[in-house]
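Selected chains only, in their assembly positions.
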Amino acid sequence: MKINDPEGYFESLRKLERNVYMLGEMCANTVDHPVIRPSTNAVAETYNVGNEPEAEELLFTKSHLSGNKISRFTHIHQNTDDLIKKVLMLRLLGRRTATCFQRCGGMDGLNALYSVTCECDYDGGSSYHKRLKDYISYVQEENLVVDAAMTDVKGDRSLRPGDQSDPDMFLHIVDRSPEGIVVRGAKAHQTGALSSHEILVVPTAAMRESEDDYAVAFAVPANTDGITFIAGRQPSDTRKMENSPLDTGNPMYGSQEALIIFDDVFVPAERVFLALKHEYCGMLVERFAAFHRQSYGGCKVGVGDVMIGAAQLVANYQGTAKASHIRDKITEMIHLNETIFCCGVACGAQGEATSGGGYMVDVLLANTCKLNVTRFPFEIARLLQDIAGGLVVTMPSQKDFENPETAPYLEKYLKGTDGVPTIDRIKILKLIENMTVGCGAAAYLTESMHGAGSPQAQRIMISRLADLDEKVKLARRIALID
Amino acid sequence: MKINDPEGYFESLRKLERNVYMLGEMCANTVDHPVIRPSTNAVAETYNVGNEPEAEELLFTKSHLSGNKISRFTHIHQNTDDLIKKVLMLRLLGRRTATCFQRCGGMDGLNALYSVTCECDYDGGSSYHKRLKDYISYVQEENLVVDAAMTDVKGDRSLRPGDQSDPDMFLHIVDRSPEGIVVRGAKAHQTGALSSHEILVVPTAAMRESEDDYAVAFAVPANTDGITFIAGRQPSDTRKMENSPLDTGNPMYGSQEALIIFDDVFVPAERVFLALKHEYCGMLVERFAAFHRQSYGGCKVGVGDVMIGAAQLVANYQGTAKASHIRDKITEMIHLNETIFCCGVACGAQGEATSGGGYMVDVLLANTCKLNVTRFPFEIARLLQDIAGGLVVTMPSQKDFENPETAPYLEKYLKGTDGVPTIDRIKILKLIENMTVGCGAAAYLTESMHGAGSPQAQRIMISRLADLDEKVKLARRIALID
């Protein structure tokens, strides 16, 4: 692993000159931009062995390709134990960062491509699997962050890719030669795009024969010619530029999305993992989505742990920790959080080997997992707001706490229980603001809703995979219907 | 009505020199401060007869004191029709502003005091009711905005007012004379404080005999000596200072909270409506809370209407309006919204006359109303995020839409259905951001949770008012238990 600590990771990113726009300006150095740095810090934790006793075993493993020690984020799962450890790793990092640490997409994308390329090559004599293994070895060796870019911008959602008035609403091949392909389009909502060395593009949906140009998967370095990143806004994002860490709530960590434009980008053949093979898109999407839907059963649970801790702490600070209704609400938060965790673990435990020698989660259970993630974090956040009280959205600014005209008033009147510094109470309330209606809510709520596919996508999969015919047979047998 | 239009209202506020701090600085003119102006605009709508056919009848009525035309916000309800019209008025203004317009607290506080002072005078020979009627006449005549300041800062929530280590954690009388009283303390979360001419203080809880100093209700002009306002922060508040209306989502309207410090403020006797009468605090709190809990059955329903409209509009713009799951979610939003409305109307329809000649809502149903408000808006917001898609938290800034390097990319790639300008789609998504995780969420979500009392306060009232003994009798009769 060439990059082996957070500092090495920051350095590697600083060297990567990319075309990034943010808040109306070109952003030369994302690593040291105050709005983006917390997001990069979160990714950096994936390089940080940390203090938790189990961290070493979770964050690192042995490559099945090289036998070398690698980051689990670059690993191809070899058994159900790997699939469960993945969830434990993600929960651990969620607990560390209280936000999205952005590196699971690449892991999930590579794992999905691993089996799909194998099946494609077997069926049709292509050599995508070999190319992919070379690429995985490179990523493992260099220890790179890979952004898996899936979601197209989609235009009119009632139309298929090939029926849009602008053919570029889904990324597609516009030219090709033996040396490679040229692609055009855009990928939206790319959390971690600005923290990644590599962009791994996969299709966003099953494709039809006439949409073969849209059936394309490949990887390119983030600084490839023709790629432009336009960063998205999050609630309260510019607080990070105010030099008021108190007001940001989570001063160290954050997440950051970007729109990635591919303006006729050339991809060399050795980095093309699928092209013009529409019949593999559905399979690839389903597998990537399943891996990624499991991921939410780890990371968001870790963030949930922080929210539960914040609930308990603010109750301690305000003198409500012994009220039965407060204890009951905290219990409910735990219950919902652990239910999600169960789903993440279960789809790993019920995983199965794939044709390529990797391991795949149980797809039905992975979709069940994610569908719960579109619900329970919202209820956890609601309960946290309930416990915290209205001050979450009525607290004065850090600067008011520093202004000698107002500071004594605030110190006196915003005090909670005796023995707790007023500022500590405010810090935890600002964190709660961050996570429920601030920039943390982008990761904990909206991303829980739409990341790895919106709830309706999970519902369609659940309906499709549930084997209703078999269940009908069960009912017929019980009711004695021939 | 001396103030009879929005402009008159703005002028009256500009003249009111108050002691306001915000973001670390003294804020001389709140009316024209970009962060606060949207909040003042929302209040100004209460002075705007508007275009809706029913607006005139809802916003204005006839004073039972003078017979003159007055704002309904200054009215003492005379019958159940008044109580229902109040809800309709609040819904109408919620629809206009998509936020909290801040003037109902004063209306609800005056109505609660109206009957309580009457009963207090009857019991004990005081003359609070007469004073209050004079004050109400003044407010009606001048057409003033009154902030009803109830919530004390409370310190350690496990201790009563008299048991706090700092006696000022609940506002109380520190001196008195025939001319008046001197009070000290602070009132928190005062939405509309900066848009009000008058501050009407009422106690936050029932008091015991030993807490008589805390049993105090009075009114003072907002620019009274010794009063300091410290404005609170809301998510994304400084976007209003960026000169980027697109990014604010709701460029015209907002709400604004403040902490109000009373540093030994003198209140002349004629503005004291209750003093040293702990036995009336519980009654006053219960009635004020009940009126105010009804209010949420109007205003938040109006805001909900805008959210439902936004859901439908974004679905139109993105090509999903005909998908059955989208229609089903919009139907659910409507259902939840109208359920709240039913509760607001019902507690008015079941209202009863009070001893003083005013009308009081059904207290049990008013608490039922508010308890639903602590739940359904969160689900409505979650559904809206579901319908809107992830772009809600990943959209670039207005400045990116203006930058010639990025604008063409955004125009092309963030387009929805044909015929809809990209910028219109972005506008509605920015509004959805505002209302679900931006500054609008402070009003629609957190305020729905804690305004007029946190959910546990409603649960306690519901349990107390449900007449369980009578219900036990019903069950005994049915089960033939003697």
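We just call them A and B in the order they show up, numbering each chain from 1.
The working rule: a contact is a pair of C-beta atoms (placed from the backbone, for glycine too) under 8 Å apart; a residue touches a chain by one contact, two chains touch by 3 or more.
Here the structure is a predicted model, which means the values were calculated and not measured.
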- [ ] List the number of copies present in the full complex, noting that all chains share one sequence and 2 are shown.
- [x] 4
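Criterion: only the chains that are shown with their structure count from here on.
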Task: Rounded Å distance, subunit A centre to subunit B centre (Cα mean) - done: 37
Open item on the list: Under the stated contact criterion, what part of subunit B meets subunit A in this complex?
Closed with: 21-26, 151, 153, 155-159, 165-166, 168-169, 186, 188-189, 228, 230-239, 242, 247, 257-259, 261, 263, 318-320, 322-323, 325, 374-375, 378, 382, 385-386, 389-400, 402-403, 405-406, 409-410, 412-418, 433, 437-438, 441-442, 445-447, 449-451, 454-456, 459
